[in-house]
Structures are given as C-alpha cells and as structure tokens.
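With one protein chain removed, the remaining protein chains of the complex are shown where they sit.
Our next item is chain A:
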Amino acid sequence: MSEPVLEIHDLRKSFGALKATDGVSLELRPGQIHALIGPNGAGKSTLIHQIAGSLKADSGTIRFLGRDIGGLDMAARARLGLARSFQISSLAQEFSALRNVMLAVQARQGSSFRFFRQVTDDKTLTEPAMAMLERVGLATRAHVPAAELSHGERRQLEIAIALALSPRAFLFDEPMAGMGPEGSKRLTSFLDELRHQAPMLLVEHDMDAVFALADRVSVLVYGRIIASGTVDEIRSDPDVRRAYLGETA
C-alpha cells in the first residue's frame, strides 16, 4: 500500500488539566476519506487545529508528505498543500464570494507581493476562481459579499476556497454543519468525488454522511482514539456503541 499522505504520531495537547488530545495517532492514505467522529468536546476540532497549525501541539509528530511540519505555521502548512475548512465559516466577509476564491488562487500561484496589476482584470485569477465556484454550484452568487451569503452558501464557499488551493490533503471540520438534508446529500456526493483529487480527513456529526463516505473511521473520546477501522468494524465495535453511537446505531 502507498505511503500515507498525513501521519500523526502520539500527539498530545493539554489545556490546564484537560487533556484535549491524549496520544492520538492516525494516518491518511491517498484516495482515502478518513472520518473522525466522537461526541461533543472529544477534541476533534482541537486535533484539526493542531494539524492545520492554528494550535501548537505539546508533543508528538505530524508528518505531511513525508515531512515533519510540527514547526511550521498555518500559512506554511497551507502552502505545502493542506487545505482546511472551518467548523464555523471563516471568510473575508466584505469580499465577494469570487474575491474570496481569488485569494486562494493567488496564494496558490505564489507571491502576493505584486503591487500593480489589478486583480479584477486578471484572468489568471478570475477564471480559475469562477471555475471553482461553478464546481460547488455557487457561480450565480459570485459577486455577493460573503457576509450576505446564506449559511449553506458559506459552507460551499469554504469548500470552493479549499479546492482552489489544489491541495494534497483536505481537512474538513464539519462541512455539513447546519445544512438541510437536501444540502447534506448533495455535499456528500460531492465529497465522494473529491477523494480522487486528494485524501480527506473529515470531522463530521452527520452519521449518514460518514458511513456513506468514509474508508476508515476513527472514534475520538476524551482526546483518545478508542477505535479505528472500516465503517463495518466501527459499527459493530461494542466500545464505540457504548461511548458514542449508543441507540442510533
């Protein structure tokens, strides 16, 4: 089997006495969707923050494309090809949807220290950005400021931005949160396609989506991975049933 794209080993992070990440190890391999599930407060978002670089781990290693990225800041990790979405949409609110995606295209192309050419006439920015918005079905809303988009549209925009980075791995933190059943269904099939572009670490509460998408599932409870395996293995794991899935499984 091919080398893992993302490899996390014995990651630890405490906030005072609270062990938010308590010796987590996991791997993300090419073509995979690896879902991370667990009850609220299990430390899923904290883990995503540490991988993306917005929080620093206390100890442990994070290897991405064979390289230890523990010492890099968020921007450097993004440049290496780690694209994340945020649990709560995080956008440049005054910019239109298109300008938000153009920013990612610009970052992907390299230097932002260009002071003269106007971005709005720059087809090398506008065209790829528009193509990404089309892919997520947001093309008709391209010129609407991010602040005026609906909740679901903002989730789509986050994904368009991640796509525009042509990343080597996606980190998605609850992309379905707050979307209606129709939206979730569409997004599920979209993410299903996306795995061919780059593997994905997916934090998600929507179990239908997780079970439909995931190649592997890891269950995080109180900062520890209590089980990791295929969807079927996780569904039948007694610990998981007790800790998390409970009556719904």
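As a working rule, a residue touches a chain if its C-beta (ideal position, glycine included) is under 8 Å from a C-beta of that chain, and two chains touch if they have at least 3 such contacts; residues count from 1.
The criterion applied here is as follows: contacts and distances are computed from a predicted model.
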Choosing from "NADH-quinone oxidoreductase subunit N", "Branched-chain amino acid ABC transporter permease", "OpgC protein" or "Cytochrome c", the absent chain's UniProt record names it "Branched-chain amino acid ABC transporter permease"
Contact with the hidden chain (one of A:R12, A:R29, A:R63 or A:R108) = A:R108
Sole contact to the chain not displayed, among A:L91, A:M130 or A:V219 = A:L91
Would you write out the residues of chain A that touch the absent chain, in ascending order?
-> 52, 54, 73-76, 78-79, 83-84, 86, 90-96, 98-100, 102-104, 106-108, 111-120, 122, 125, 143, 145, 161, 165
